[in-house]
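The complex appears here without one of its protein chains, the remainder shown in place.
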Amino acid sequence: MKALVYHGLGKKALEDRAKPDLRAPGDAIVKVTKTTICGTDLHILRGDVATCAPGRVLGHEGVGVVDSVGAGVNAFRPAERVLISCISACGKCEYCRRGMYSHCRTGGWILGNAIDGTQAEYVRIPHADTSLYPIPPGADEEDFVMLSDILPTGFECGVLNGRIEPGATVVIVGAGPIGLAALLTAQFYSPSEIIMVDLDDHRLEVARRFGATRTINSKDGRTAEKVRAITAGRGVDTAIEAVGVPATFLLCEELVAPGGIIANIGVHGTKVDLHLERLWSANITITTRLVDTVSTPMLLKTVQSKKIDPKPLITHRFRLDEILDAYDTFECAAGTGALKVIVEA
Amino acid sequence: MKALVYHGLGKKALEDRAKPDLRAPGDAIVKVTKTTICGTDLHILRGDVATCAPGRVLGHEGVGVVDSVGAGVNAFRPAERVLISCISACGKCEYCRRGMYSHCRTGGWILGNAIDGTQAEYVRIPHADTSLYPIPPGADEEDFVMLSDILPTGFECGVLNGRIEPGATVVIVGAGPIGLAALLTAQFYSPSEIIMVDLDDHRLEVARRFGATRTINSKDGRTAEKVRAITAGRGVDTAIEAVGVPATFLLCEELVAPGGIIANIGVHGTKVDLHLERLWSANITITTRLVDTVSTPMLLKTVQSKKIDPKPLITHRFRLDEILDAYDTFECAAGTGALKVIVEA
Amino acid sequence: MKALVYHGLGKKALEDRAKPDLRAPGDAIVKVTKTTICGTDLHILRGDVATCAPGRVLGHEGVGVVDSVGAGVNAFRPAERVLISCISACGKCEYCRRGMYSHCRTGGWILGNAIDGTQAEYVRIPHADTSLYPIPPGADEEDFVMLSDILPTGFECGVLNGRIEPGATVVIVGAGPIGLAALLTAQFYSPSEIIMVDLDDHRLEVARRFGATRTINSKDGRTAEKVRAITAGRGVDTAIEAVGVPATFLLCEELVAPGGIIANIGVHGTKVDLHLERLWSANITITTRLVDTVSTPMLLKTVQSKKIDPKPLITHRFRLDEILDAYDTFECAAGTGALKVIVEA
Partner (left out) sequence: MKALVYHGLGKKALEDRAKPDLRAPGDAIVKVTKTTICGTDLHILRGDVATCAPGRVLGHEGVGVVDSVGAGVNAFRPAERVLISCISACGKCEYCRRGMYSHCRTGGWILGNAIDGTQAEYVRIPHADTSLYPIPPGADEEDFVMLSDILPTGFECGVLNGRIEPGATVVIVGAGPIGLAALLTAQFYSPSEIIMVDLDDHRLEVARRFGATRTINSKDGRTAEKVRAITAGRGVDTAIEAVGVPATFLLCEELVAPGGIIANIGVHGTKVDLHLERLWSANITITTRLVDTVSTPMLLKTVQSKKIDPKPLITHRFRLDEILDAYDTFECAAGTGALKVIVEA
């Protein structure tokens, strides 16, 4: 089968690989029909992810059709259409029982990282009963690809952790795909203001189309001042960090109101300054989270009932044999305007 | 009347001052019967608290007897015994309605800071209806002095924010009075382990008497290793920071388990490093809080029903005209073993 | 001044009454500009409300302009436009501190019940600081009349108590004004389904315009069967009772799924059968509540930011000297299609 293989720092190739086999009673083999590329895949290629060894098939998102299942799989049968969660969860360990699938003792984010992933014609899914979800008849497969990772990540790490409430004021720093996923799902809770902050005017325009009530280009360094003006001097109830660098986290520290929450989504590569000399008495909460995908059943319902439309997140489409072009398009998002790219296997 | 007055960096004096008058309909004048000294008073004397101007009567804790009340005070009458909350709360502003009395628009921590305080024979209490509490007949006044600040601070900032549950593992870094207050009130929720960390063996011995299940002297730099050994390698569910310096906050970052909480109590004078390059994916929560004293009614019930005994927090007793000695004793806690000192007016 | 006065069972009259005076430091006198009629006013006229004595000026909703304030009122000044809450709250008693304004020791629902109400040119508002809300410049007064009672009632008793979540299934039994207020505010949380149940096809059509995803006329007795068909046999996550008779509460018992909630809004005059022989093992929750109006600040923000449009609740408008016609129109809702009527003073 064809598969996109990581070959160490900056190197990847579309190759022929053997079709995966069932290894444990809980495994399923899924024929991938649509997959996509994540910012984390680019992190791997930059050498940032130590757990991902050369030779690994990349990819942790996608939808497909069940090809075969192990003896311990009860919930799925061959030929059923399924959504692949980016997080594998045994459902049994202490972390899974607490809903922290991201820290599953034998799962977590392993697809396209510690084991071969979804940017291929077939993929082996461990703990299939608790790591796949049925796609209802008539549902749009592309929408469901957005449920593998980006929507639960924006929702769980940004919106749920940010405890957004009707009438609240929200800032989202970073209008990339993940910030936009937080923007889409924040609207489930009817906040009064969702202020989107970015350095790129095009992304901010996209954000307005996605429902941002205001946008601020932060390049003039006056974001905090502008947010105070909007919020009667108080700051925001929830500040969502969706970039992953010290400057954007520091901005969130400046923007959050007393009693507010900083919900971090960004993947950080370095420490940040936490200004406790000011914040110790500000009654704030800071949260971090690797997506658990425990909200996938809830998100499925919101997509099916049209409370959210993930389609506008998809900007480009490729075939699997064009996946190197897809990477180029996704990587040069500033030039191509790419958000999420669909790759059809 | 006699009053302990702050005179700028490092200077204080016991002086004669005019007895305070009612200024607003919501004010009460309280004759102080017992007060105490807080670590924050020492911060003021070190010049760390910009809002406290020279000439200010210090003190924000105490019990007393109502002397007179304004026309708008409904809940109290002269001659009633009362507990003085360290936080003044109007009960009406947006913050008070959300239970964030610490950020009351016209209150918060103002006693012995922005207005004259309790280390005097009389004190004016604004917003008396929502800033005083009745002392039930027969109750021990000394116990109630511990309810002005130290018990609600340990409880709200450490225990409530730390969401301690039955069977949980807890670390408290800092075995001073505030760490001990967190230790006492953490036991309301029956955690399995409360590990107390400090540099002073005497304080750790006190901590064991107060209910710590284990103690660690952190001077050998092996605290994280020892806590991992106790917690099967996971770290603790809740890490309470009760010191206020970067090293102890950093230790909490090392000790907290995935899914855990760092509840900050310490008053920090400088920023700290937040290691998001490791913690971004650890599903942790960090909280800060200036005590709101919203839990005072609950704590009153636990003291009255003997669920907690605040008495061992009190190590020394002085008369108001000995208050300079009381400061010396409290300040040299390492030598005197002082926790809280009672000053009788 | 003109006032609508209750004269015992079935009797009311528009009369001349003395303008009210300030009685306590916390009082305000408000010149009423717009008021409305509530189902509870009809209950009083039917003799159901023992606390309301003949001679009482009716009405507990409205907006107006501050005429005068007592010495203890800090938040309001004469000539300011204000929203009058149906619940008076001292902000200080044990219940107010817990957000249960409905059970305030010296307040609660007293307007137009234990003290004279708003269906008059002027009204005295006790505890004005915590029972009035400022109307922002430019805001529509009529919208704000809906914030006195009906919107917080539908929201707090139905939606908040019903813990509605994105993707959830909701039934609202009763499509009268209060059921419609629950319907409007339930949409803050993006449930998948809001099924409206009533006996009146016209009201169900109105409900569809207000956002119901489905409607069921319950007169054929097959409502439970239909709801099971919609919910794959499970029942609903939240059943909101918005009528107040045994039959509709029993229907909610039939409709609620395992793990679900019955949130009662209805004013009941008689006991109901609770089928614990079936429900003891169904992991359900039943809640009751007299509106606390603690959500009024939140609801104000949602109205100002256009997350909700209360206007369609208003079907008729009258002058104060036409208030008897207004009562007739409101009482004969089946014929007139009346939801809420505005009475201009």
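In this document, chain identifiers A, B and C correspond to the written order of the chains, with residue numbering beginning at 1 in each.
The working rule: a contact is a pair of C-beta atoms (placed from the backbone, for glycine too) under 8 Å apart; a residue touches a chain by one contact, two chains touch by 3 or more.
Just so we're clear, the structure is a prediction, and the values are computed from it rather than from any experiment.
Colleague: In the complete assembly, which of A:K92, A:H202, A:K219 or A:R278 touches the absent chain?
Modeller: Selected residue, touching the omitted chain: A:K92.
Colleague: Among A:L14, A:A75 or A:I230, single out the residue that touches the unshown chain.
Modeller: Result: among the candidates, A:A75 touches the missing chain.
Colleague: Tell me which of C:D16, C:D220 or C:E277 is the one touching the absent chain.
Modeller: C:E277
Colleague: Provide the residue numbers of chain C that touch the chain removed from this figure.
Modeller: 95, 98, 100, 102-103, 244, 249, 258-259, 264, 266-277, 279-290, 292
Colleague: Suppose we count only contacts with the excluded chain; which residues of chain B make the list?
Modeller: 165-168, 187-190, 192-193, 213, 297-302, 304-305, 307-308
Colleague: Under the stated touch rule, tell me which residues of chain A contact the chain that is not displayed.
Modeller: 25-26, 71-72, 74-75, 90-92, 94, 96-97, 106, 129-130, 294, 297
What we mean here is this: only the chains that are shown with their structure count from here on.
Colleague: How many angstrom lie between the centres of chain A and chain B, each centre taken as the mean Cα position?
Modeller: Spacing between the chain centres: roughly 41 Å.
Colleague: Could you pull out the residues of chain A that touch at least 2 other chains?
Modeller: none
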